[in-house]
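Sharing a structure, written as structure tokens. Questions coming.
With one protein chain held back, the other chains of the complex are shown just where they sit.
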Amino acid sequence: MVFNDFLTMRHELILVCMILLVLIIDLCVSKANKTVMIPVAISLFLIHTIIGFLPAQSGVLFGGAYHSEPLTVLMKNILNIGVVIVLLQSAAWLQKEENREKISEFFMIMWATLTGMYFMISSGDFLMLYLGLELATIPMATLAAYVHHQTKSAEAGVKFILSSALSSGILLFGLSMIYGTCGSMYFDTIQTAYGNAPLQVLAFLFFFSGMAFKISLVPFHLWTADVYEGAPVNVTSYFSVISKGASAFILIIVLYTVFHSIAYLWKDVLYIISIITMVVGNLFALRQQNLKRFLAFSSIAQAGFLLLGLLGANEVGMTATIYFVLVYIFSNLGAFGVVSAIHAKTGKENISDYNGLYKTNPLLSLLMMLSMFSLAGIPPVAGFFGKFFLFTSAASAGYYWLVFIAVLNATISLYYYLMVVKAMFINKNDNPIPYFKSDAYTRVGLICAALGIFVIGFWSQIYEIITSLAFGVIK
Amino acid sequence: MVNYAYTLLIPLIPLAVFLFLGLTGHKYKPIVSGIIGTLGLGIGAILSYATAISYFFVNHVDGTKLESIKAFEIPWLHITENLTISLGSLIDPISVMMLVVITTVSLMVHIYSIGYMKGEKGYHRFFAFLSLFTFSMLGLVMATNIFQMYIFWELVGLSSYLLIGFYYTKPSAVAASKKAFIVTRFADLGFLIGILMLSFFTQTFDFQTLTNPNGPAIANNYGTGFMGLSLITWALLFIFMGGAGKSAMFPLHIWLPDAMEGPTPVSALIHAATMVVAGVYLVARLFPVYALTGGDALHVVAWVGGFSSLFAAVIACTQTDIKRVLAYSTMSQIGYMMLALGVSGYGGHDGLGFMAANFHLFTHAMFKALLFLGAGAVIHAVHSNEMGDMGGLRKYLPITHITFLIACLTIAGVPPFSGFWSKDEILVAAWHHDKVLFIIEFLVAGLTAFYMFRLYYNIFWNKDTHYHHTPHESPLVMTIPLMILAFGAVVSGFLPFHKMVTSDGMAIESHIDFAVAIPSVLIGLIGIAVATVMYRKPGSLPDKIAGTFKNFYKWAYHKFYMDEVYLFVTKKIIFRYISAPLAWFDRHVVDASMNGIANTVDATSKSVRGFQSGRIQQYGYVFVVGAILLVLLFIYIF
Amino acid sequence: MNILTLFVVIPVLTVIAILFSKDMKQTRLISAIGMGIQLILAGILVYSYLGMRKAGITDEFLFYFDALWFKTLNIHYTIGVDGISVAMIALTSIVVFAGVFASWTVETLHKEFFISLIVLASGVFGFFISLDLFTMFLFYEIAVIPMYLLIGIWGSGPKEYSAMKLTLMLMAGSALLFVAILGIYFYSAPAGGQLTFNLLEIAKNKIPIEMQRFLFPFAFIGFGILGALFPFHTWSPDGHASAPTAVSMLHAGVLMKLGGYGAFRVALYLLPEAAHEQAWIFLILTGISVVYGAFGAIAQKDLKYINAYSSVSHCGLVLFALLMLNQAAMNGAIIQMISHGLMTALFFALIGMIYGRTHTRIVSEMGGLMKIMPFLGVCWVIAGMASLGLPGLSGFVAEMTIFIGSFQHTDTFHRFMTILATTSIVVTAVYILRVVGALLLGPVKNDHFLELEDAKWYERLSTVTLILSIAAIGIAPLWLSDMIGFSLAPMVDKINSVTASIAGIF
Partner (left out) sequence: MTQGIPLNFFLIISTLMFFIGIFGFLTRRNLITMLMSIELILNAVNINFVVFNKYLYPQQLHGLFFSLIIIAVAAAEAAVAIAIIINIYRNFKSIDVDNVDEMKY
């Protein structure tokens, strides 16, 4: 291993160094002014993000267990941007009295999970994938249970850790069979060796259900709502945006490379799962009162849409999916940003609490409305483009009826997104949430999200870049 | 060939007057608008007289054909490559005749109204509407193509609506105007469908092409299309439906009596002299097509006309509202004209009926306008429409009395008044064509004389009613038109119509056929005599007679319950059994099904919430089962 | 910059300007100016368009402009206008202009109101100028969504319900549309060719007939829902009844026209074979909505409901005529769109003004208003006359062109349907006169109405603008119908060039 090889896995290494740095700095900072860690950590991560954009060299390490390509780099950068915004938005909440002494933990754990995701994305064999998966999952549970004195938070933690353990158990069982039938863990080898022997199908389905758990596809989604509701807002947004996005990326890579030979099979699986997911997600989202829970189900429905992109099984599909994840990150972060800002100030997180919000906090409610429209796929905000391209890719494979069902579901989803808009703009309220000024971090975070929501759609370059990278991945 | 392009001014001047008065009328003293309107029409009248003289006499050599001249035409709308709607003015015998009629009567009515409407609010509005009507009517008669005619046909309907509803705060007037518009509109639907069919077959709207004996309408044989009648016949019948509506032929007549809610001059202008004869004019305009395509349509025309005339005459005998009597007499007289057209043939002496119809149209315009204006003068004097409130007025209203008497004699067909000549021609035509129709018309002649003189006596003789303020003769501005029209009523019979207005433009020789003339005069006299006996002096005789024909009288008095029938159809059937159910259907079926979708979604979402039980183990259970289901699905099914 | 792009840019600029306005006066002034410019621009457009035609330029689309947007999917920003879209743009600018003045006195959240109104307008303009299915769809949805806020916030009655219903039904429509657009896209070029969203390119290529059969219902119903196609029209009565004045004006006047326009441009123009095959089904549906709407209107009590149902009837006539698939009828359909747009806007404006005074829309509670507010009364009568198709007003021109055109169809079934449709003119007369009689004429029912005053200057401005345009079309229709006809001819030829396996059911 020479120095160059380390440069290949730059993202991971730098992030690990960052974690250690935070640890060290934290030791030097006295308990009284732990809050200083917030700017430090955020700026550190900002640096990391910027470095991430510097031209990276692609290559393969550890005999193919780790590989880095422009596409994976792009995925990691997308995640980084998301994380930056999440961090900015969580500042206000971290500054609270009860969280003071755990600020650094928050950063370190979050980044640890991020490292895990990096490894998953760049993994070239299932061993690395599994390691990354666990690294991304186990610390997440502690994040969910971050506020240890809250029963809800604890409950969320235990629910997450147990069900994720179960899912990774099943996933592993699948992996073991893959190993048994292919005699290797390396993607390249498996790809060539993979057929449609019952055992292999079984293995694939076990593996898939393990991944589906991460993206929370129906029927592997049930943990989502509870964990999202129980976990602190910012953790929830991290869950719903970053971790989901990462798992989507990995699913793309795995499906398009390793299991490319049995595409005909997993297409059927996705077809069914996507329909169920959209429908169930919408049905549950319809009657939620708690915004976090509401967003949880909406994100499930979104995951259902996302599968349509995968169904294309071609460059268009790949591009569309990655693009959609990007759009989704911004739209969802816009929504969560508002929720967390309001939660940090007032601790309210029910839709009914938002009645008449526009009267008092016009900007927040405007951003909320934009995010809602973006999630519902209404032009001119980015969501429209994301959905359009997703459905295009599905249609390119001739799934017109699926597209039709999906668009109808989008209409249903519009209903509950509009309910939030209605609450803020139309409903009357005697004592609405009073006007407040949120701190600089939050505002920056919100502005970033808003910009993203607006720009990404119209700025076709982004889409073109993704396309240019997407080509050639499919072998 | 003379250039008649200036005839364009005849309709355009009233239009200008209408716009001017409508937009700025309220700014001036009422009288100003009256004068402006009258002047405008005066010019129009002079122009049309000039046209008539130059067309019939100056520029026409006896014995030659009276050509129809397209004086002016501009395209208005291209619909298909063949079908173009254009606006223009057509100069031929009937249009010129109508020009004269309309401008004359309208001018008279304008002058009369200056006095009659004095002190009414909305004075300028009244004159504006009068001008609008005149404009539309002139445009109608000068139409170069059937679609232009339809356009102005509708406009005429509108102005009639506006004028009937002139007293728009009076519910009865509002109702009447609405009724008039909708009934005629319904008839116009027939007209429109007729036009559609005609234009579909002939690919033209133009009258000259249509009426050309070698043109597509007549030359091409469209065979028997539907129910044994050729499609062209159906088209003509539909068109006649339009005409019947405007001309208040049975069963589309019900709007006419109610239309008397309008100011009396309006009744004189629209519902006696001009608009109601539009139907006759329409048939006359398309006459060659009617006559030369089998003539089945003409039979319908004849019988509808005949029946209507009898029907109306019977009702007229029982009415007590003087304007309604006149209204029914109008209907009956128009029935005459229709019948005349119906019994006519094309060309030569067969075309007698055609000539007679137009002749009667002309004379009728004169004396019926006179009658209405006279009635107006009476009403103006006693402030009532009811015969019961009148009587012995000859002392108070000498001029009105005389002119009214002249009019009655004219309509009763007493020689040498004009009515005699025109009616005689019609009877002759009927005699030659169909005896049954002749008998009907013969009876109607008698009835006409009877009810007119019943009216006359009830107003001017009979009992000496005591008026709490003595009625006085109307001002000159009102009486002069009466005299002028009376003059017209007397002399217009001597016009050489047989030279001027004939089916094919060639002059025909006409002579008094004494075999028909004498009996018709006699029955007229009999009618007058009976009326004299019954109504000259107050007496119980009328009631006795009414008593003897109790039921029949009752039916006739209630206009044979036509209104009730219509009310039943519109209110009950259409409104209650079509619209209301439709509205209900729309709310509770169509709309409900849309909402139903939403509700089902909502209900489902309520019912599935149990899945999210909040118990980890159940989550795990679903997880595992889901995975296993997938496996089963894909290993054993695919 | 291309003049057409201005039609989208100016509204955006206006919106930005409104953001900085201080109070209601400024807001409405700005929006009035902005939309005034828009109106002038439309005038210029019509003028120069006619000029270029006179100069003998015979390209199908003028002011053509094309910019690549998304390379991989070959999505372009393609704009251009032919006679049809020019007419629609003119209509839109007039109605929006009138709408701004009709909502002159909006107090609550005035900024937001005018912003959403103008965003809606920009969406409509964008839809009419764009030749690329993607941008078309984009603008379509931009035009639909502000409706929710406009009705939900400033509406009356069960506004949330109506707003939600309207939005969801229209969105369901766009769902159908979406499938159709994608389907067309993936067959827009022969195998191996470069796929495209560009209308003109697609029209050159023949989409396989099976695909057309599958896509046509999606496309037609998708647009039909917006065009109040029976039985998907039920959003319209509730929506209109709850919407504030200007919104009803824009919605019935312009937005519903997107339906007809799109149905023509996409469904019929791009899928001609299927159109020929399936026309009869939709002819029956539209025929129903023509008569049904009219009869429905008779039974209504609320002014807005009456007008909403009459809109169903009139818009039904538009689709009906389009499905006749011949030059004359389609020409009539487009004139009908414009005419109905103007007169229904006028109607809703007047309803709003009267409601603003009497605070009721129930016909039976009013009466004798002609005495009290003659100006509004006369305007109402004119609007009524226009809608019952009186010569000299736009309605007549449109309806007659449609009826004569449709009756030229060689197929008996079509001619029969035409006669069925003609009956609507009588029914229309019935409910129009009923309202005129009960509302304006007769004695004054409610003495409180006696002190109500007649129209203000801004109300006069907005109504007079509309009336003038209605009369202009009604009196001199030739230039309009020729302008439309010129652009229509090649498209109709293209539609009829195909030989359908079944033509109608007879």
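Chains: A, B and C, in written order; residue numbering restarts at 1 for each.
The rule we apply is simple: contacts are C-beta pairs under 8 Å (C-beta built on N, C-alpha and C of every residue); 3 or more make two chains touch, one makes a residue touch a chain.
Being a predicted model, the structure only gives us computed values, none of them experimental.
Interchain touches from the omitted chain, evaluated on the whole complex, reach A, B. Within the set B:Asn59, B:Ser172, B:Thr600 or B:Gln617, the residue that contacts the chain not displayed is B:Gln617. Across the entire complex, the residue among A:Asp5, A:Glu134 or A:Asp439 in touch with the chain not shown is A:Glu134. Considering the whole complex, the residue from A:Lys34, A:Lys159, A:Lys387 or A:Lys422 that touches the absent chain is A:Lys159. Within the whole complex, the absent chain has one touching residue among A:Ser184, A:Thr257, A:Asn314 or A:Ser468, and that is A:Ser184.
In the full complex, chain A contacts the hidden chain through residues 127, 130-131, 134, 138-139, 141-142, 145, 148-152, 154-159, 161-162, 165-166, 169-170, 172-173, 175-177, 179-180, 183-185, 225-226, 229-230, 293.
Across the interface with the omitted chain, chain B contributes residues 609, 612-617, 620-621, 624.
One rule holds in what follows: only the chains that are shown with their structure count from here on.
By number of C-beta pairs in contact, B-C leads when A-C and B-C are compared. Distance between chain centres (mean CA atoms), chain A to chain B: 79 Å.
Taking the mean of the C-alpha atoms as each chain's centre, chain A and chain C sit 43 Å apart.
None of the residues of chain B touches two or more other chains.
Here chain A touches chain B in the complex through residues 158-159, 162-163, 166-167, 170, 198, 201-202, 205-206, 208-209, 213, 218-220, 222-223, 225-226, 265, 268-269, 272, 280, 282-284, 286-287, 412, going by the rule given at the top. Contact residues of chain C toward chain A in the complex are 69-73, 75, 134, 137-139, 141-142, 145, 148-149, 152-153, 159-160, 164, 167-168, 171-172, 174-176, 178-179, 182-183, 185-186, 214, 218. Those residues of chain B that touch chain A in the complex are listed here as 601-602, 604-606, 608-609, 611-612, 614, 616, 618-620, 622-627, 630-631, 633-635, 638.
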